[in-house]
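Left out: one protein chain. Kept in place: all the others.
And now, subunit A:
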């Protein structure tokens, strides 16, 4: 093999060095962190109805997509709703209902087929197979399906017998389900409880002895206890870590930028300037607003930059500084105006507009890099309860994209105006968003994608 010196060129967008021909990077796109998925992985949910399987499926999928692992949920209930247009009642789920059994098996097969298509045709890396999968037989079918195609399998079983939690689940997500749209609450509750009974008789939990070769995590009582078996690789390890850090205790996350800064006023990006007079006013208004919210045990986080810290100072409470919350590093463009960037770096400017998510400033960072450095912040936000994060425009866009499940091409254009607090409250399968403009004028720093 020739080892003569080959030319390395830097890809203009990502500023990654590659050979002019043939690239040793996975996926040919490169990123700030190696991608560790080699074979696709099927995550298989296991558990009785109302045990949080869909909640976990959606949340996990959102997280994996945000960190750059293409992931999709395949909810067998959806397939069933498409096959059987109208849901009558729990009798559909009776174990002796042969017709229904046939339909349900067909739905599961259809979903598995789509999983295969997702991997082979759509470059997916992780598929979350969201169904009860409560029998050994069904799990064996999925396992074979995966083995034949060289997919890895990781089971996630949710076990819970606390009637309060189950009732709460049913209230939060089942009443709003298409299955119960024309029912009143009591009818829906009675029917759903009987639906659960249909599964109970044939439910076999993953067996710690017989299934010791399988890779799985068992979640007991909403995270009180976990049993983890045979973690095979990096992505499974990350999934386990994530699942062990999330919780369902009600809380709210407040996101805000620093008050208007001196450099904001001058139309300059980056830097480390202090607050303008209006910015200082905002800091006071924020303090009043926060007090008004009467938040229990609020944690306050800022970046290491002067403008977020000055903003936090007005609150008069403890706060923690995170370097990871610092604004995106614009490298050679730090403290320039957009006009100056256009003048001095017209190619860079154009490239950024073409692909703002992956574009890396020369000697700086990209939004993609930001997501990577914010991952520990997200993990800690998951662990915490009420938190106020005072940060920066690009940072806030990344955090919001995580909570609101926005894809990479939308992320850099999310609106995060100055002097506006976003209150995020997890609800059902998603997040309620409330926006509070605190009535202090500020410059607009949002730049749309030019046409």
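Definition applied: a contact is a pair of C-beta atoms (placed from the backbone, for glycine too) under 8 Å apart; a residue touches a chain by one contact, two chains touch by 3 or more; residues count from 1.
We adopt the following convention: contacts and distances are computed from a predicted model.
Trainee: Going by UniProt, what is the name of the one chain that was not included in the view, given "TBC1 domain family, member 19", "Small ribosomal subunit protein uS7m", "Proteasome subunit alpha type" or "6-phosphofructo-2-kinase/fructose-2, 6-bisphosphatase 4"?
Mentor: Looking only at the record, the undisplayed chain corresponds to "6-phosphofructo-2-kinase/fructose-2, 6-bisphosphatase 4".
Trainee: Going by the contact rule already stated, which one of A:16, A:193, A:351 or A:431 would touch the omitted chain in the full complex?
Mentor: A:16
Trainee: I'm checking contacts with the chain that's been left out. Which of A:182, A:320, A:410 or A:434 qualifies?
Mentor: Considering the complete complex, A:320 is the one touching the chain left out.
Trainee: For subunit A, which residues touch the unseen chain?
Mentor: 1, 3, 5-6, 8, 10, 15-17, 19, 24-26, 30, 32-34, 36, 52, 56, 208, 212, 219, 221-231, 234, 237, 240-241, 243-249, 274-275, 280, 283, 291, 301, 304-306, 309-310, 313-314, 316-324, 369, 372-373, 380, 383, 385
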